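Shown below is the structure under consideration.
Left out: one protein chain. Kept in place: all the others.
As written, the chains take the letters A and B, and residue 1 is the first residue of each chain.
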Amino acid sequence: MDEVLALNNVSKSFDGITAVKNVCISIKKGEIVGLIGPNGAGKTTLFNLITKTHQIKPDAGEIRYHSHKINGMSDYQIARMGIGRLFQDVKIWGSLTVMENLLLARADTLKENMAYRLLFPKRYREIKEKNTKEAEKWLAFVNLEEYKTKKAKGLSYGQQRLLGLARLLCNNFELLLLDEPTSGINAVMVQTILEKIQSLAQWGKTIFLVEHDMDVVKQITSRVYFMDNGEIIATGKPDEILSNPLVKEIYLGC
Amino acid sequence: MILQLLVNGIITGSLISIMAIGFGIIYSTTNFFHIAYGSVYVVAAYIMHTFLSWHFPFIISLAMSLFFAVVIGVLIELLVYKPLHKKRAPQGIYLISSLGVYILMINITALIFGNETKLLSYGIEKSIHFGDVILTKIQIAQCVTFILLSILSLFFMHYTRIGKTIQAMGCNARLLEFCGVNLQKLRFIIFAIGSFFAGVASILTGLDVGIDPYMGMIPLLNAVTAVILGGIKRIEGIIAGAFFIGITQNLVIGYLSGRWESVVTFSMLILFFLYQSGGIIKVKKRAEEL
Partner (left out) sequence: MNYIFHLLIMIEVYTILALSLNLVVGYTGLLSLSHASFYGLGAYASTLLMINVGFNFFPAMICAIIITAAFSLCISYPALKLRGDYFAISSFAFQIIIFGILYNWVDLTRGPYGIAGIPRPTLFGLKIDSLQAFFTLTTLITGAVVFFKYNLYQSPFCTVLKAIKEEEQAVISMGKNVVGFKILAFAMSSGVAAIAGSLYAVYITYIDPTSFTLDESIFILTIVLIGGAGNFKGTIVGVFVMLLIPEILRFIGLPDSIAHYLRQIIYALILIIIVRFRPWGIAGDKELGSV
């Protein structure tokens, strides 16, 4: 009913190597769901399939977002539907300033339309102001205000990740796919981020995140999928999964 | 008339095939457009011309020409591409350098030899009649060479170790590196083979219609078109692409005019891209499948 994301038997192989195999996933509105698994399990590939990053499409199976089939749509349309993505490798725009990074992320494409700018200068300015305000809000949230006018590539790795997160939040996505949102970020900041993620979920956003830090997983997720070799092996409450003997053997090494 | 056109098409196709097989080997493994390939083609013909003008026997001139074609091909890789490779330069940089090498070699050739057409063989070629179809000896040589070379290259790619390694490199070069294959050495071999094919195509053409410094561009683009139409990876596909182009070109020559030959060929390339991207006919094909 209020199912936001549904994957049905999704498979994908590269040159004969199966990276994702018969994956079925179902996520409801407002949930925070975790995706865990060893390196190379296919987690990032699964996200790529959902957002069609690098034009990757499933070999078989279907992906539905709010019961719309999205695996035939083009990549940017999927994003416009409301699926946001935090990439594992930051993918910020290094030669632009921090502020430009955020402004660019605003969903309004109006501001890039030159004709609009000339024809409706007043409206254009309003939009611009609104965007700037929104950007500043999220900049404050990730504590990067002092870097506002700096080039983004001058930021540290952790700061770049924060910027990536802020960029994502600037855009009103409904489903957030976060690929390791806390890696490279200090413990205090991690806690703030987690709190914020939780409040996002309370506002009705849906969050699907890949995480290697089991404490984080336990703290915020309500459900976890465990993936190995491209297959979903187990799913359930975080505690259940983490005490699953198979998961322990494959992933936790004990 | 149609029969003659088809036969001419097959001959053109043979020539394009030879050029395209060489280009395809390089493109499928290195993944950039080796435009300087067109200048190797030109220089090979001029070397042949030089040796002939020094009164060397035909066969020695031929051997020297092919030898130098191979050497130049490998030198381009060594001096131009290898340093870029080390810097992990983006594809566009290769293409621009390659273009630079092409212009450089063409203009040096023109500076030395002038830009008028020169002949590689003198005297009027005796033609042979098969019913309505007329063939010259050199045209038969072109076909025979093509058949030999294509069989040889198919055999090489499918049954020898180096050939298989080259095919594997087209799929995943990184993996090969992990398996301990010396990629640089392999690249030299690939450039040597490719340049050999350019040399052969060049001389077979030069013997027929003469040579000039600008003769390389159209065969190069024909080869590119054949490789892309034929699907890049497989030699069989490339040959099919080349024959398709050859026959189309001759039909255009026969029924329209020789002037529209290259316009039609390259329009086909663009139409093919349009088709691939799902433009005119709604066939959803993925870019990664190309």
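General observations
Assume a residue touches a chain if its C-beta (ideal position, glycine included) is under 8 Å from a C-beta of that chain, and two chains touch if they have at least 3 such contacts.
Model, not experiment: these values are computed from the prediction.
Taking the complete complex into account, the chain left out of view touches A, B. Among B:18, B:74, B:101 or B:238, the one in contact with the hidden chain is B:101. The residue from A:41, A:79, A:135 or A:175 that touches the chain not shown here is A:79. Touching residues on chain B toward the chain that is not drawn are 31-33, 80, 83-84, 89-93, 95-97, 99-104, 106-108, 110-111, 217-218, 221, 224-225, 228, 257, 259-260, 262-263, 266-267, 269-271, 273-274, 276-279, 287, 290. Residues 51, 53-54, 75-77, 79-80, 84-85, 87, 91-96, 100, 103-105, 107, 109, 111-114, 117, 167, 171 of chain A touch the missing chain (whole complex, contact as defined above).
Rule of thumb we're sticking to: only the chains that are shown with their structure count from here on.
If you average the CA atoms of chain A and of chain B, the two centres end up 47 Å from each other.
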